[in-house]
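So that we are looking at the same thing, I have put the structure below in C-alpha cells.
With one protein chain held back, the other chains of the complex are shown just where they sit.
Entry: chain A
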C-alpha cells in the first residue's frame, strides 16, 4: 500500500498499578495493553475487536492521551503524541476526536445542542465567532438532524439522534482521525444501521480516518478496511477485512468468528466452543496468552510469546501471532477439544 501512515502505534504498553498492602504500595499491575503495535493509513478504517478486558478501549484512550501510557510511542502525522506537553496535546485534539458508546453520558445534559457544538469550535478556535451558529446548523444537517433542533437539550432526543449529535460535535473541529469507541453498540439494530451508513458517508465526504473499537464482528465487517484482533492486551491477528474474515489464521480469531450466531437458520455451521473464561490481565498466562484456552496449545506456547508474522499462504499485510500457523494449515496439527 502506497498510502500515507496517519497514526503509528509502537510497542504501546499500559499498565495500571494495583495499590495494596500496609503502606498502599503498588503490589501488582493490570497489564491492560501489553506491547501493541499497528498503523492506520489516511482515509481508512481500522477496527480493533476483542472481548471485554482485551484492552481495545484502553488502546483508544491511550491514543487520545486520556490515560498516560506506561511505555511506547504514538506517532500522529510524524509527531510523537506522548512527548507533547498538556497544552500542545490540547491543540492536537483538534485533529483527533472521539465518539463514545453512551451518548447519554457524553453530552452535557444542561447544554443545548447549539452550545455543545459551538463550545467545541470555541476551544479549538476553528470558526470565527459570528459564524459558529451557522456552522452548527450546517453540521446538524450533515448528520441528518434538522436545523430547528439546534436549541434543544440532549434529553429531547432519542438514542440514535443523540449519537448523531455526538458525531456532529466530533466533526465540528474538522478532525483527521476519529476514534469511535463502541459508537453504535448501545443502539437498536434498525437505528444502528442508520448511524453506520452515516459514518461511511462522512468518511467519504471528509476523507476521515477511523479507529473503530467494537466487539460486534458484524458491525466491524461492515465498516472496516482492516481489522486487528486483540486478546488479553495483545494483538493476535491483523489483516485486511476480507482476508481476516475469510481466511483467519489465529485459533482465537477462528473461535471468535465461529462463536457468532448467524442470522440464517438453514446454515448452521460447525462451532468451536472455547473452554473457560478469559484469564485475568493481572497475572496473564506466560508465553502465548491464549494457550490456556487454545485447542492447539503445546509446551512451546506456554514458554514463548509468539510474534506477529506473515507467511507465504497469507495475503500481504496479514499477520498473526501463533507458533503453529504452518502446522495448523497443513493439517499436521489436530485440535484437541
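We adopt the following convention: contacts are C-beta pairs under 8 Å (C-beta built on N, C-alpha and C of every residue); 3 or more make two chains touch, one makes a residue touch a chain; residues count from 1.
Here is the rule we use: contacts and distances are computed from a predicted model.
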* Absent chain [UniProt protein name; select from "NADH-quinone oxidoreductase subunit I", "Peptide/nickel transport system ATP-binding protein", "FAS1-like dehydratase domain-containing protein" or "Sugar ABC transporter permease"] -> "Peptide/nickel transport system ATP-binding protein"
* Structure fact -> Out of A:82, A:126, A:257 or A:314, only one touches the absent chain, namely A:257
* Given the full complex, what residues of chain A touch the hidden partner chain? -> 51-52, 158, 160-161, 188-194, 196-197, 200, 215-223, 242, 245, 255-268, 271, 273-274, 276-278
